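All protein chains but one are shown at their positions in the complex.
Up next is subunit A:
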């Protein structure tokens, strides 16, 4: 199945180009952090502030802690995040797929 290999090539291209996604200014609607909400509303809803603290991500917002000063650093952090995310997702979905899929017989 050589077409699979060609498609993986495009995943690599997208990974390298992923920092383009950092150029978009602003936050997606409804995904503001508490500081942004405070600026927009002058307050942070109580429940939101509490539940928002539920989970602390290892690589928050696809950034690597410490690599956040310049755009170049952020871009590197973004690519590292993409590689980490892809590795975990590919391994996980491969094993889930293996567990679910039928045997080789056509």
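Methods note: a contact is a pair of C-beta atoms (placed from the backbone, for glycine too) under 8 Å apart; a residue touches a chain by one contact, two chains touch by 3 or more; residues count from 1.
Operating definition for what follows: contacts and distances are computed from a predicted model.
Student: Considering only the chain that is not displayed, what protein name does its UniProt record carry among "4Fe-4S ferredoxin", "Cytochrome ubiquinol oxidase subunit I", "Cobalt/nickel transport system permease protein" or "Bifunctional protein PyrR"?
Tutor: Options "4Fe-4S ferredoxin", "Cytochrome ubiquinol oxidase subunit I", "Cobalt/nickel transport system permease protein" or "Bifunctional protein PyrR" narrow down to "Cobalt/nickel transport system permease protein" for the missing chain.
Student: To test your reading of the contact rule: which positions on subunit A touch the chain that is missing from view?
Tutor: 1, 3-4, 6-8, 11, 14-15, 17-18, 20-31, 34, 37, 41, 43, 45-62, 78, 81-82, 84-86, 88-90, 92-94, 96-98, 100-104, 106
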